[in-house]
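A single protein chain has been removed from this complex, and every other one stays in its place.
The chains carry the letters A, B and C, assigned in the order they are written, with residues numbered from 1 in each.
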């Protein structure tokens, strides 16, 4: 199998598995326990915190461990909203193509009386800093813009947006789930106040994540109870998982340059190959894009059937097709960059892993071409387009 | 080391580790993915749901996976409160000695206008069903009573309380974190509407747990985002962890009788041994008690120093001493059963594991006796008591 | 617990009666690209018998499989029987469809109905 769905989840690295298994065996104590065996677990926990902090240029005290990216996103937004509310600030700026962990939390906040502005992301899938600045109002409590989009891989001008937020004294959160471990992220240089990340997106375990909150930002609990995580996130700490996440993150960050050097040309080769398919189009900016992401729309076909046939050929990929989600609408991300429903249904995301080879790339290109051609072969939509009944969109 | 702090956390069982490691290696796909590899993960997830459901007599559709007991407790209470609010019911009944995951959530709900009644748990650490019934009012939305107490191990009359709640049409939640996998729990027979459990308390992994919600009870999200867990708990599912939890639970539940048969006599032997220490007292009912739990107060000494010296002797245990928590007050559980501060500071909890031996029990008894005697040797409190200045409490 | 039953996957991978029927005397098209599903049914009806049938589908795996199965179910059958084909029968013949995919079987039923209507209107 060529696993080309690393944006959905990744395989744990060997080093991360080793960290986890060894702690499960030797250091299973509760870090809140006083005896030496418990304190050993506490040490492992705090070492992980240091490693995670270092990987993003933060202070260990600024790292809160969560059960994943979604929890971190929820807690970041709820916390910022609470802080804003206290000062009478009830306006939040975000973008149209955030992850649902952001969008659905924003919706909840709207129901609680917050006003939310979703900025456009334009055809290239990139937010414009000047539009962020223009949207800031007297009562803006928070700007939240994802670091890299999970579907189309576009990297946002986080540093510039951060600088604008600093200038206006507005809190800035970024959902960096698709960025951390994949491209350089530094909370200090990038002017970030709050940042969410998820372990399983960078070869750490599922069910782990973290929230960075700059010193001085008071978090609100999502989970009440014990005094773990400075009282801001109750629940016995998943020390083996957290430490494994730290191991994976450290590895990934140390390896960033090699990762980019390896993946970028393969990504670009696949992009070039798929562009040869008539009436296809790449989704999202080609340059400002994580090294792993390829996303296309193919006119006249539907994404789920494309996926399933690629699966038969041993390629695991993803689609923004409505049919993959059980909803009627295709991906809100593709709609946000201006793809109309008709073609948004026919999308394909390939998110490469470090083990991809040049031969894999060739095989992927050929397979996608074959499957698209095959499906178009009995697509009434395609037939009509070719027959000149209706115009090609792509 | 004799690990006698299994109420704090347990070692993962071999079978659970195997399940986890094998899924991490072979089935790391995202269960939301369409391709066969992702669907394999989905299968593992749903198999785990079936196993967990069966272990507590529930239907798989009634099981929601969470990141642990605290999250499950929070979500259960928030959900029940929301449901009650809709009907104008804003009264919740609980007990004075619940876990903080319950008590702190109740506090939050109080701030939101709910009225909370905390029932007494009496000297024996057991809630009286008739007092639950007497406390139910027109506007009672929820009764939440833990199944077994985490500090003193007393088992509550859950079935009777459940029956009373059914009779009055009031939702009934139980924090069964210390019960599931340790004593028989059956949501059907026990008349339970909502139940929380935590994987690492029964030899599953940390960072896993579940919430049972009887069919028809609408849950409120704590974590918004993706459509995982029927839209009630967002976040990529920790399939290896969840499946390992299911393995551990299945094992534990199959083994309940042997567990009780093995631990009960050893527990009782240790209790008898520690009773020989003058001016000591067992905390909590001796009969209605999980097989693993021993909890004592020793007059004239403080718990943390007791713990640390037992640690030096290779015994890992716990205490309700204030000094173990960084707060000024000793355990609210010990205070709730009527222990005054002076003696509550001098408490010791031993929670046994299946690997305990009779020799371990002898060693524990001797060690505790020695350490208590040693500490009393230079305790000014003890000196005064022995000298007749002041009265012994125990 | 796989996404689709074996039957669905078989009909998806090897759709029966796929393509255009040049001499069709009843053609029906339902759905729209906006929703992500379009089915086109071509019928060749003679003496009130569905002599031949073909389909074209733009859609997901279950849409393709539903069209394929529907053609199988009516091919060679009397028109009256074809008229009575329900989406449930299509789904059952496929050993079931996920709840949120049942609309695919509905489309298949509707596509046949539309093709028969077309045939009737041509008479």
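Operating definition for what follows: contacts are C-beta pairs under 8 Å (C-beta built on N, C-alpha and C of every residue); 3 or more make two chains touch, one makes a residue touch a chain.
Quick caveat, the model's predicted, so the values are computed rather than measured.
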Completion exercise
Touch list for the missing chain, restricted to displayed chains, reads A, B
Completion exercise
In the whole complex, of B:113, B:216 or B:380, the residue touching the missing chain would be B:380
Problem - Touching the absent chain when the full complex is considered, from B:26, B:160, B:268 or B:342 - result: B:342
Problem - Contacting the left-out chain in the complete assembly, out of B:135, B:281 or B:308 - result: B:308
Problem - Hidden partner interface residues of chain A, rising order - result: 34, 36, 39, 42-43, 46
Problem - Those residues of chain B which, in the complete complex, touch the missing chain - result: 300-305, 308-309, 312, 321-323, 326, 328, 330, 340-342, 345, 378-383
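In this text, only the chains that are shown with their structure count from here on.
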Handout entry: CA centroid of chain A to CA centroid of chain C, Å
Key = 39
Exercise for the section: Would you mind pulling out the distance in Å between where the CA atoms of chain B average out and where those of chain C do? Expected result: 56
Handout entry: chain C: positions in contact with at least two other chains
Key = none
Exercise for the section: Would you please write down the residue numbers of chain A that are in contact with two or more other chains? Expected result: 304, 308, 326
